[in-house]
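Here you go, one structure.
A single protein chain has been omitted from the complex, and every remaining protein chain is retained in its original position.
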């Protein structure tokens, strides 16, 4: 498990899809070693019991969540737990000098009222507000590098915001016309057994859910508001697609300048993401397929302007479990540690 | 194949997905007998050679397309051919006294310029313009019943228009804000072998296509314009979904009256479709799954008003090959013959 | 819900996949009306709450399981419950004069020791042994017609036995060489949420389970033994396939007569199933696809003799929830009531 110069990291909540992605990716990371796998229901099991394909030649065992011990052993900790648990653990880990990357919603929202409205409860860890940085490197690279506490974005917000950011930042659209029609594979629903996520129910079918009230909405609006410099309200509609991995966000907005054409926007997007190696702007007429992004930390973006309606349609595709979750968290860690941003993160999918 | 009082029908272009649906459905129709299966590349084959599961105890053979013979044998003819062929055959069949139901785009558009713009060629059969009726029974029931020539709607327009019609007819929305984000199973691409429709390419992936320029757009706009009483331009974006059958249209529009709530619209839709047995308006909070409609002629509609944005989101789900194609054509035939509209059309899906 | 001459039936355990198939099929049955839907966890709910697509214009409500009331209201009762419950309910229903069709394993095995060995417990209802008939109409048509208690076959045994029966009955194979490699869609696992049946786990993957010890084995062996006239032990291996519905059984056996060719066996099978309208023997070189059987009560059988190995390979395809479960139970009811065997049972799939 690596040489002495590797950084020791912990993964708390290791048995879910977020956890197994982190384990999978970090095993290939040249500067990291996994020093703690923590879980509650899975404590005491070997990782191979839960994921029999992960035969590594040595044992990864899941331990109970012992904060003292985690703090001693780890320089950085990924929290991959249900909403509401991280804000109890993170302050202690920060106090012990750990860098903390939280994959839940606990550290994403800066406004406590917004949190209460959408999550139906108060957040415990009031102090950390202001310290936590939203972990979308393409937008907050510098702040992430300087922070010890990252609220990693949700999968839908990642796809949505990468599609919308250049438009909002440069004032190209009428913000209140922004509509995000998002489509996700069912792995986004996690590994808990739920009837609606059974193959027998979800395969060969398709439907929307959480219409008008999905919890990723305020997170999208918070960043859009920052980018635009004024309050933005978006329409966000998620759909469940009969596939395992991948998100496609189809974003609609009215352009302020009716003279803009597709090629103009491709130029603008290419410039905006010039230093973002994981964002791939597609040429005119090519639209992203989610499969292209699967197994990678990439985001593919396709753009089309409709001269008939003066609308722009932006399509972004990611792997919901990598760029939308575990890969992005590692991208943040790379920045926090001062490493090359792309370290240990796959950039080529296996096609088909 | 039935008693003497049954109506003899022909299916031209019987070997594709449209054809096999028509055959399948008409074999169960109590007042119809199939008297002619016509095809070009498949002429001379038995239907069982092409679809080995259709073992019927007698032979259905595909014959060359002999218009004289079709006209002699059939009282009604379904044309299930590539665009541009029906307008050559239909006039002759009409002259011979046949009722004609065309499943291609040839008789959908009333404006020849629009046809040329979107289909890139002139339409030959100029005379029939004005005679042909758009075959969406929920909107044009009376005209269909009185017509001998039906231009059956495309699959996407069926789902889109059933979702939009009550809003437009009653002036509830700002028409220029209408956006249709549509998702279809791959059977909508037909049975011709195309690389992008291979399972290896299309499964476990998702993407948009024909963005801003899909040919179903003018057909949707034509009917929207009629319903609204003024010119309507819509944004229409189709997506390919990794499943065999089904279309979901997610429709967005800004409400004119900010006081309307979800329940108001459910009431309005329920009233609008009161005499339409194939349209099922779902209760508040329930959103349609395409699987519910599969194997039926139904259209499920779910509605949600977003008080934050003053938008309405309407979701409609159909089986693209039945309500979106063959079933709807039979529904039209039922009306043209003066029969019960639901005759021979399935109303209960097999779930899951 | 029908005229006075219709037979009143009950479905106990109505909310699972077996139940919803029975409801779906019986709603189309001309001589049956559903008079009782019983359930435990779902009691008090309307059927439409559980399956929102079943909007029928009237309410089907799920009632608690009150045996007295069921007996009063129903002439025939389908029990679609977990193993071990039917043998408590069935005797009481039989005493009250009901015909009972049990879809669980409780009444399939005639040997109590075998039951204990494979199911790990004693069966309570010892008296009914000998009364119950195995509900595979193609093999036990007469006995079913004369019985009041049917142990309906499992889905795998249905496909396996229809493939093997002519070979065993006519002594064509060395029985101890019989191997059944079976493949099933995940709906066979029921509607209970289990992690391994999640789309995210089961889609785009494939594996065997229950190798050498699946509980359907003794049921297959019992019937094979009866057909062969001597004790038969079979190798049975089930696999989970990433699809919703359908079973394919690929059966291997060594032929006793090395001179037999494929066409001989097709002739033998065709003769054997001459009066079985739901069994379709395919011509030489055509192998069954499960999709052909989906949504129907059919079983498609393809046969190939390998002259190099003197083996016969028989492939049978069914819809696991119809011919493998609910449809077959209705087929049995038709026989018990003296009705046409095919009544109310679909024979044409929707393709593709």
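Read from first to last, the chains carry the letters A, B and C; within each, the first residue is number 1.
Keep in mind that, in the parts below, contacts are C-beta pairs under 8 Å (C-beta built on N, C-alpha and C of every residue); 3 or more make two chains touch, one makes a residue touch a chain.
All values derive from a computational prediction rather than experimental measurement.
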Quiz item: In the complete assembly, which of B:206, B:223, B:243 or B:335 touches the absent chain?
Solution: B:243
Practice problem: Write down which of C:42, C:222 or C:289 is the residue touching the left-out chain. | Solution: C:289
Quiz prompt | Among C:63, C:106, C:125 or C:201, the residue in touch with the chain that has been omitted | solution = C:201
Self-check item: Of C:223, C:243 or C:298, the residue in touch with the unshown chain
Solution: C:243
Quiz item: Among the options A:31, A:54, A:96 or A:260, which residue touches the chain absent from this view?
Solution: A:54
Practice problem: Could you list which residues of chain A touch the chain missing from the display? | Solution: 17, 20-21, 24, 27-28, 51-55, 187, 191, 203-204, 244-245, 280, 282, 286, 289, 291-295, 300, 321-322, 348-352
Quiz item: Hey, which chain B residues sit against the chain that's not shown?
Solution: 17, 185-187, 189, 191, 193-195, 197-204, 242-244
Quiz prompt | Residues of chain C in contact with the chain not shown | solution = 176-177, 179, 181, 183, 185, 200-201, 203-209, 211-212, 233, 235, 237, 239, 241-246, 248, 250, 252, 287-292, 294, 302, 304-306, 308-309, 311, 313, 315, 317, 352
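Convention: only the chains that are shown with their structure count from here on.
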Quiz prompt | Central chain of the complex, centres being mean CA coordinates | solution = B
Exercise. Between chain A and chain C, tell me the centre distance in angstrom, where each centre is the average of that chain's C-alpha atoms.
Key: 46
Self-check item: Inter-chain centre distance, chain A versus chain B - centres from mean C-alpha coordinates, in Å
Solution: 39
Self-check item: Cα-centroid distance, chain B relative to chain C, in whole angstrom
Solution: 36
Exercise. Would you pick out the residues of chain A that each touch at least 2 other chains?
Key: 185, 200-201, 203-204, 242-244
